[in-house]
Every structure is written in structure tokens, then in C-alpha cells.
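One protein chain omitted, others in place.
A, B and C are the chain letters, set down in written order, and residue numbers restart from 1 in every chain.
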Amino acid sequence: MTTALLLVLALVALAAGIATGARHPRTWLVLTLTGSAAALGAALSVMPGPPDWEWRSGFLIGGEALHLRLDGLSALFLALLSVVGGAGAVYARGYWPDALYPASASRGRAWWSALLLSMGLVLLVSNGLHFLIAWEMFTVCAYFLITLDRTRREVRVAGWLYLAASHAGTVCLFAFFTTLAARTGSWDLGPLREHAGLAPLFWLALAGFGVKAGVFPLHIWLPSAHANAPSHVSAIMSGVAIKMGVYGMLRFSGWLPVPAAAGWVVIGLGAASALLGIAFALAQNDFKRLLAYCSVENIGVILIGLGGALLARSHGNAPWGRLALAGALLHVWNHGAFKSLLFFCAGSVLHATGTREMSRLGGLWRVMPWTAGWFALGAVAVAGLPPLNGFVSEWMIYLGLIDAVANNDPFAWAVMPAVIMLAMAGALALAGFAKAGAMIFLGAPRTRPAAEAHECGALMRGPMLVLAAVCVAIGVAPVLFWPAVARAVGDWHPGWASAATPAPLLTLGMAHLGLAVLIAAAGVWMWCKVRGNGLRRGLTWDCGYAAPSARMQYSSGSFAGLAAGWFSWILRPTRRIRRPRGHFPAGAILLERTPETMLEHVLMPAGAGVMRVSTAVRRLQHGRLSAYILYVAAGLAALGILVLIESVT
Amino acid sequence: MIPILQLLLRLGCWLLLAPLLPGIINKVKAWVAGRRGPPVLQLYYDLAKLWKKGVVMSTLASPAFVMLPAVAWVAVFGAAMLVPLGPAGAGLSFRGDALLMLYLLALARFCTAWAAMETGSAFEGMGAVREVSYAVLAEAAMVAAVLSLSVQTGSISLVTMLAPSVGACAGLLAAGLFIVLLAENCRVPFDDPNTHLELTMIHEVMVLDHSGPPLAAILHGAAMKLLLFAVVLAQAVLPMDHLRPLGAAGLLAGSVLLVTVAVGLVESLLARFAFRRVPLLLTTAFLLCLFALLVAWKGGMP
Amino acid sequence: MNSNLNLLIGLAMGLNLLALGSSRLPTLIRAMSAQGVILGAMPVLMDHEPDWRVALVALATIAGKGLVIPGLLRRAMRTVQIDRELEPLIGFVPSMLLGAGGAIAALALTHLLPLLPEHAGSLLVPGALATMLTGFILLIGRTKAISQVCGYLILENGIYLFGLLLIKAMPLMVEAGVLLDVTVGVFIIGIIVDRIQRAFDSLDTRKLTALRE
Partner (left out) sequence: MKSLLLIIVPLAAAALALLWPQNRTRPVILPVAATLHALLSWWLLLDPPTVAAGAWLGFDPLARAVLPVVSVLFLVCAWYGVTYLKLRGERPNRVFVAALLAVLGLLSAGHQARHLGLLWIFTEAVTLAAVPLLHFNGTPRAFEATWKYLLVGGTGIALSLIGSLCLGYASLYGGGGGDLTFVALISQGAGLSRPWVLIAWVLLLVGYGTKMGLAPMHTWKPEAYGEAPGIVGAILAGGVTSVAFTAILRVRAVVGAAGEGPVADHTLLAIGLFSMLVAALFLLGTRDFKRMLAYSSVEHMGILSIGAALGGAGVAAALFHVWSNGLTKGALFLSAGNIRRAAGSASMDEVRGMSALTPRSAAIFVTGMFAVTACPPFGPFFSELKVVRAALEGGHGVATAMFLGCLLLAFFGLTRVVFAIVDGRPRSATKQGGKRFVETAGVILPPLVLLGMSLWLGLFTPRVLQEVWSAAVAQLYPKP
């Protein structure tokens, strides 16, 4: 009952938010926050345990009765959506104000509420037709949010790429849901685990949802869309929207039977996404692009967990699969929290300096201490380091997978490479975020805008604080969040439904807590000690060079160069170099660009091929009437031959 | 009463004995070179001196510059608490602690690299890059080692993983982990701990700007890390579960000493490798651990 | 009876070849109108007992195809002062060969089709096919709008020829409607040809290629 009331409240508040967004920013903020809070409340009210909240109505939409359902799995995503959605709404007030963006700020607010509403509906509806409706509305809302600043060409290009890729995914989902409806005779969704004949549909769902999730070879839209969108939009795209793809995969791999090879493929895709995603991230100079590629990595981590769970489920419900799946689910939350936090930080840097290029920044900690601090925290979390949340979920996935190896399960050979690649991805993430943090916030400012930056306002800092608190809370007290995850695991596979906390989770939490306290204490103590001993400021020593300039600092490209070099087979960086010549060299240039390999070296040639065909075909419409009549005659002849063949055979 | 005593003992072991190892290595090197060398306790003197000194900090650096070495030290210390000391067991042991240990070391690495980048110095940047990049390969090797140990023992807890041991893969594992030890602890042939001014340095170049207590924390942390690796290596390879506690402790101490001497000998006999060969060597370490894993896995199959 | 009819149809097929082979537009129009008159006379010949509705259709056809439309085309031709098709897309000799080949093929094809006994011996079907083919060749192969209109009319003639198969089955209203449509259609084509001539100062359809991809 409360769930229903809260959901209605959320619906009404968000719908009112859409209506008022354009004119009344204050009311809009209150409404959106109310809606988010209500949705969060609804999610929390379902989490403690069964039964699911379910509502069937005779009300027909598109000829199908409305059927809503909120179970543990969707509640998990709904909670994430409401937290990031609410935080982003507040952030947007500071980041994208009417004063700076008179044309788009009002539109942005309405779209924001619409996005939250449509994503919420994706999570709630339990009918294939309605799922497609909500899904596509969410895609379109996200498109208009990404292209909020339509005056810039690259924004439009990025938005189009997103829209086109999403539509390709949606077309797969068209096929998926329609085949499902055709096979089962109904659009209604629900557990259909016994229909073994539905298993091959998993591939369609994987492709369709994979595009949205940004799984490695399908991620082409993701970097540019995340980079060019306003940062609060990037945050919700990366933190929540791509998770909708994960939700789809989880939902339908849970409800439908899957083919035998699903586990291998998913874990393989996950490992590839994790490793290659972070390799691409490392090579970026644009910090929002770096964050975007890092999302590809984290989706990979989640898929490794899901793939492990699929393998375990298909091989006798091995209990370790439960742990891997729980890790993946928790990572959904974790990534949502720290990636949104990082995008908020990125937004505040962009806001203050106007550039996304790390090689034009530096030394921002002095003017933006809060942002720098939150970014550092987010970096530790995203690199999967203890004692923050990123480690907890990765640790659970590791634990599940290593259990599989330790048990000598027959498919250990697939799990072992995944574990090793996960470890390498973790180390690369550390490198990538050391680079990002260092290039943006540390050292000396490399350009004037960086030197003249300013700290962001309270409206932007507040949401960051909330998300940072979530990161810390999940890090030091994962047990508190376990019931929600366990419930979702149970919904995915009833055989694993159990509230029992895996013992080491508590210990890990305590260890993290102790570590956090020790770290804080050690840091403060060292500072006091140093102050006590006497602190002198001096020039950076730099091997005795007395006149360093900001341009002599290590650059973004050189930082990534070493590790990115190992991946040059796929990164395919292009390089323009003019070496210094002679005794008194005049100048030297080194330009390096990392292309979007999948886009530029795979998709665009294929697209060019299609366009060549199109151009050739379009030449047929050359304006000469005689030929047009010839086409009619040709059509007649072709159909005649077809009919002749048909009637003979 | 007993737990407190145990804790104190463990602390003593890790905190007090660790700085001994670099001293021993230096002594071995001096001995091979026919010099007298610095006293074995030299690091203790250095630490004590540094602890009392004031700090010079780059104008570009934030307060984090002095705090992060302490954080890194805490991380290494936390990792050490997870490592069992032979019969004494670990300070904290639970399923999956091996991963926590690895990631705590990673946290320490992150803090050091971050602190290095604070100064805006190109040299320190260079060091940080190498540190975080080579760690990718080292991490892969270490995870492969963890996997092979857990295949052998069916566990992911360091205490059980390291206790019985000796499978067919012990030799491979020993070689692999020894290389990782050299790499992670900035020893020759990866790095030369004797110089601080080379462009070709890794770890050492990152701490160029540190001074006073933070530098002490770094040096002590490094020593502790060396000890940690030596202990892990020794226990991963040696069968100690059926020895009596004292015997096991003795064996552990002896083998740690052996590892230390071996490091010293390697440093005396080898020159530092050219940089492009470093990944090669680390890949070798990774492959050794991977082979160990395969041997353990296939060997363990019924 | 059938032989009379076949003679006329043979004549119409000969006119097809004339239409295909001549480069002069007046000849083309003349061939087309002659064909129209012949076709118009045909239903009268087919029927033994005189029927007023058949006579009506015949009269209308002869009037429309033999007089009105050719007159319209001749006027258009005079205003643009062209009387030759100079650069056809399909040359005159190939056109004729195609037409002749088509006629032979049509004769051969007719044997494959199931026909009622009273139609089996007649040239109606092959004649219709050959005429339609001629129309298509003219439509596709000529560049002057007038030639194309003639092609279209010859195509219609072929259809009319074919329609004679059904003359008894088709109710008058339908027949009349069809005829009306065709006439109005040609009339409208005539108007548009006139407008095009005014807008482009030419009836060369090769100039009508502004609309293209």
C-alpha cells in the first residue's frame, strides 16, 4: 500500500515537474526531489523482502493492460535512479542555470523530469509493449538532454551517434519482445524459466541491451555522448542510463532461460570491456571521455559478475555464482555513485575552466579544494581501492570467481582469464585516475583559464557530498546494503534466495572501517608532526633546475604513453611529430590522437560502404523519364519471373 | 591479555624487523663487492634522524603531499597485518583477505603516485607513470599466483592458502614471485635503489621531493613491503604446516633471510635492465605464475 | 470473319513497325491515329448482329483516337516547330528489330496461353502484346514528349485490342468509363505537354531532368 502511494506520488511529482520545469525552476526542484524521494521510498519499502509489489489494471495502453511490478531487482535500480536523479537535479540548478543558458536551461529541466519518469517506468512495467514504449521514451529524453546545447556542432554529432546507436539497439529489442510475444502469445512479462525454446532470444536481448549498456564492441556512442553532454546529464547517463541496459540483461536473463553459451559470451564480453575500456580511458586527453571509457570498463566488471552467475546457474546452481552476481549488483550501485560523483567533479572543473582537455589544466586543487577532494575520493573508489565501495563489489566478484577456480569447476578455464583481466583492468584504472587527478588538480596550472578557475557553488557541492557519502557508506558498512542485493539476487534466481550474509562481508566492513580511521588519523597526525617539525616551502626540486615552467610538467599523453603503448594494437594512436633539429632547434611538435577505434576503423568504413551503395542506387533516380518507365517494365519482368518460378515449383 | 601480547609481538615483528632487510641487502652487496659497507642498522639511524627533521615542501604541493606518505604507510601496514607469520597466523584473517592485501598495496601505490604528482616535477611524473604502469603486469602476476595458490588449497584466505603448500608448481611460483618482489620493491634489475638522480628510476624518483617524517614513513613502508613480499614468498613455497611452531618460525625467518640475501646477490651480480626490457621481465614473471596456475589446476584435476 | 479481323490486326501490327521506324513525328502521329481508327472499326466487325452499344464505343474510339488526339498533338508539334525525333535513346533500326522480335515472341507466347476456342485462332492476343511492346519501346526509347505521348497511346491501343477479348463480358458502363478515362487522360497529357512547351520552350524530355537525386 505504501509502495503504491509512494509510486503515485513520484509519478505525480515528476509529471508535474515536466509541466512546471520550463517556467518555475524552484517548484520544479522541489517536485523532482519529492519524486525522487518518493521513488527511493518505494524502492526501500520493497527491499526488505517478498512479496513483490504488483499492480494489474484493466486500463489499456496500446491495447495491452497496464501491469506494473516492483521486485528486488527493479527496486535496486530504482533506488540508484532516484538518488542520482535527485542529486543531478540539484546539481543542474547550479551547473546549468538560466542565467548562463537562457534557451536550454528550461528545456533541460523538463527533459530531466521526463527522463527520470521514463526510466522509472522502464523499471516498473511488466509488459513487453510498455517496456518498449518506456525504453524508447527514455532514449529520446536522454537524446534531448545530451543535445541540450544544440548550438554546438560536436554536441549534435555526438547526440546523433547516440540516437542512432540506441535505435539500432532498440531494433534488436523490437525483435526480442515481438518474438517473445509471438512465442508466448502474450506481451505480458514475467518468469518464463521453463520455456526452453525461448533461450536463443537471449542473444537479441544481449545485443539490444548491450548497446545501451556500452559493452565493448557496441560502445561506439558512449564516449562522445558522455563527453559532450552537460555534466549532470553525463552523470545520470553514466551512472544510471547505461545501467538500464544492465537491468535489461539481468531482468531477462533472470526471467527467461538462456542458451548454454550465454555465460561464456557474457563473461568474455565483460572481460574485454573491462580491459579494453580502461585501456582506452587511459589514453584519453579529454577528462570526460576518460570517465566515459571508464564506464565501459565498469560495465565490463558488472558483466564479468553476471557471466559468472550465468555459468554457475547453468552448471548446477553453484553457490559461488550468488556471490558473483551480488558483486555485480552491488557494483551497479557503486559505479552509479562514484561515476556520478566524478562527472559532477568534471562538470565543476569544466564550469570553472571551460575546457575538457587535461593538458590545459593543472594545479586546480588550490582554487577548487572541494572538487579536488571529492575527485580524489571518487578516483580511489573507481580504481577499486579499499576502503571505499568500488573495492567491496569487485572483491565480491573476485571472491565468487576465485571460488569457482578453487572448486576446480569445469569452466574454470573461462573464469581464470577473466579474473586476471579484471586485475589488470583494476591496475590500469588506478593508472588512469592517478593521471586524471594529477593532470587536472595537481602541479602548476598549465593555462590561464586553469589558473583563474574558481570553486563551484553550494548547489553543486551538495550533491557531490551526498554521492561521496554513499561511496564511503557502502565502503565501510557493506553489510547494511546486503539485504537489498540479496533480495535482487533471489529475484534473479530463486534458488539463491537467502538473506544470509556471507560472513567475510562483515569482517571486510570492519577492516575498512578500521583502515579508514587509521588513514584519517595517520594523515592528520603526519600533518601535525610536520608542522611541529617545521615546514618550509620551496621550489619543486626537479633535479636542481632553477626555472621550471608549467609546461615542463609531465603531460597527459606522456603519462599514458607507457601503458597505452601495450594496447596500441587496438588504440591505434596517430602521431604527428616534428623532432628538434640542428644545434639550435627552433621548435618541435608532437601531436598524438587516440581515435575511437571501433567507430573510426570498423563502423565508419562499413558505413561508408553502405553510403557508396546508397550513392550508386540514388544515381538511378536521375530524372530521365524513359528510364523510369523502363524500371516499371523491369519490375513487371522481375515479378513475372518470380511468379513463374513460384508457380512452377 | 594473550591477544594483546600477540598483537604487540606482531607489531614488533613488522615494525621493528622490517628496516633490517635493506640493511642486510646492503651488507651483502658490500660483501660481494669487497667493501665494508654501511652498518646493518643504518636504516634505523636514518629513520630516527628523518623523524626529527623539518620538511621542505614544493610551493605547488598541497597538504596531501605530506599526508599521503602516512596513508600509504597505513595501507602497507594494513596489508602486513593480513599476512600470516608462520605459526602465529595473521592479525586478521577472513575469506578473500588475499585480495584485500593486493589492493591495499595498490592503495599505497596510488598514494605515492598522487603525492609524486603534487610537485609538478617532470621527473616525479616519470616515476609515477612507470610505477603505475608496471604495476599492471605485476598485478596480473600476483593475481595469477593467488589463483594458483587457491586452486591448490581450495581457499582464498591467506592463512590457509599459504600454510600447506608445495605442489608441483612451487618452483615456478617461487621464480615468478621473486621477480615480482624485485619489481615491486624497486630492486635491481628493475630499479636501482642506490641512486636518486637517474632519469631511469622508477620508485625512487617519485620520492625526490619528500623530506623529514614523510620520507621516513616512505622508507619504513618500503622496508615493510619488502618484508611482506619475502614472507609471502617464503610461505607460498615452503611446507610449514607439519612443523612445530618454533621450527616453523625458524624456517620462516631463515627463508626470509635467504630471500634477502638472494636479493642482495642479484643486485650485486646483475646490472639494471634497459627500460624496454622491464615489461619483458614482468611478463616472464606473469607467465611463470600462469604456468604455476596451470600446473596446479591440471595437477589438481581428478 | 476471323480472317477479316486478323487482317486488320495485321495491319495494326504493321503500323507498329512504321511507328517504330520513322523519325518524322507526323508519320508517327499518322500511324498512331490510323491504328486508332482501325481498332475503332474492329468491334463492329467482330459482332454479327449490330448492337448499338458496340457501335457507340466504336464511334467514340474512332473520334477520340483518330481525330481529336492526333489533332491536339499536331497543334503542339506546330507550335514548337519540330517534326523530327533526332537522337532517340533506342535507335530506329534497333527499335524496329525489337518490335519485330516482340511480335514474333508474342505469336509464340500466345500458344502457351489458355484461350477460349473462339479466340484461339485470332491474332488478338499477339497483336495486343506486340502493340503494347511497341508502346513501351516508344516510351522508353524516344526523347521528344510528343513521341512519348504517341507511345503511351499505342500502349493504350494494345490494351484496347486486348479488351476486345472481353467485349461481350464487359458491361457498357465500365467500357465507357474506361474510354472516358483514357480520353481525359490523353487530354490532360496534351495540356501538360502544352504547358511544358511554354515553360521550357522545348519538348525535349532530356531537358526535364531538373528533379533528380
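The rule is simple: contacts are C-beta pairs under 8 Å (C-beta built on N, C-alpha and C of every residue); 3 or more make two chains touch, one makes a residue touch a chain.
All figures in this text were calculated on a predicted structure; none of them were measured in a lab.
*Asks:* By the document's own contact criterion, which visible chains does the hidden chain reach in the full complex?
*Replies:* Contacts of the unshown chain, counting the full complex: A, C.
*Asks:* Among A:11, A:37, A:65 or A:137, single out the residue that touches the unshown chain.
*Replies:* Counting the whole complex, the residue in contact with the absent chain is A:137.
*Asks:* Decide which residue listed in C:24, C:78, C:111 or C:195 touches the omitted chain of the complex.
*Replies:* Here the residue in touch with the unshown chain is C:195.
*Asks:* Check each of C:95, C:110, C:134 or C:148 against the chain that is not shown and name the one that touches it.
*Replies:* C:148
*Asks:* Quickly run down the residues of chain A that touch the omitted chain.
*Replies:* Spelled out for chain A, the touching residues are 60-63, 129, 132-133, 136-137, 140, 150-151, 153, 156, 160, 163-164, 167-168, 171, 174-175, 178-179, 181-182, 610-611, 613-615, 617-618, 621, 623, 625, 628-629, 631-632, 634-636, 639-640, 642-643, 646-647.
*Asks:* Which parts of chain C face the unshown chain closely enough to count as touching?
*Replies:* Within chain C, the residues touching the omitted chain are 113-116, 132, 139, 145, 148, 152, 155-156, 159, 162-163, 165-166, 168-171, 174-175, 177-178, 180-181, 184-185, 188-189, 192-193, 195-196, 199-200, 205, 208-211, 213.
Just so we're on the same page, only the chains that are shown with their structure count from here on.
*Asks:* Starting at chain B, how many touching-chain steps does it take at least to reach chain C?
*Replies:* Graph distance in the chain contact network comes out at 2.
*Asks:* So which chain is farthest from chain C, going by the mean of the CA atoms in each chain?
*Replies:* Between chain C and every other chain, the largest centroid distance is to B.
*Asks:* Could you see whether A-B or A-C has the larger number of C-beta contact pairs?
*Replies:* Top pair by contacting C-beta pairs is A-B.
*Asks:* Distance-wise, how many Å sit between the C-alpha centres of chain B and chain C, to the nearest whole number?
*Replies:* 98
*Asks:* Taking the mean of the CA coordinates per chain, how far is chain A from chain B in Å?
*Replies:* The answer is 35 Å.
*Asks:* Take the average of all CA coordinates in chain A, do the same for chain C, and state the distance between these two points in whole angstrom.
*Replies:* Distance between chain centres: 68 Å.
*Asks:* Can you check the complex and tell me which residues of chain A touch chain B?
*Replies:* 362-363, 365-366, 369, 372, 376, 379-380, 383-386, 391, 395, 398-399, 402-403, 405-408, 412, 416, 419-420, 423-424, 426-428, 430-431, 433-435, 437-438, 442-444, 502-504, 507-508, 511, 515, 518-519, 522-527, 529-530, 533-543, 548, 550, 552-554, 558-559, 561-563, 566
*Asks:* What does chain B use to touch chain A in their complex?
*Replies:* Contact set of chain B toward chain A: 52-64, 66-71, 73-75, 77-78, 92, 94-97, 99-100, 102-104, 106-107, 109-110, 113-114, 117-126, 128-130, 132-133, 135-140, 142-144, 146-147, 150-151, 153-156, 197, 208-209, 212-214, 217, 279, 290, 293, 297, 300-301.
*Asks:* Using the touch definition from the top, list the residues of chain C that touch chain A in their complex.
*Replies:* It comes out as residues 89, 136, 139-143, 148, 205-206, 208-213.
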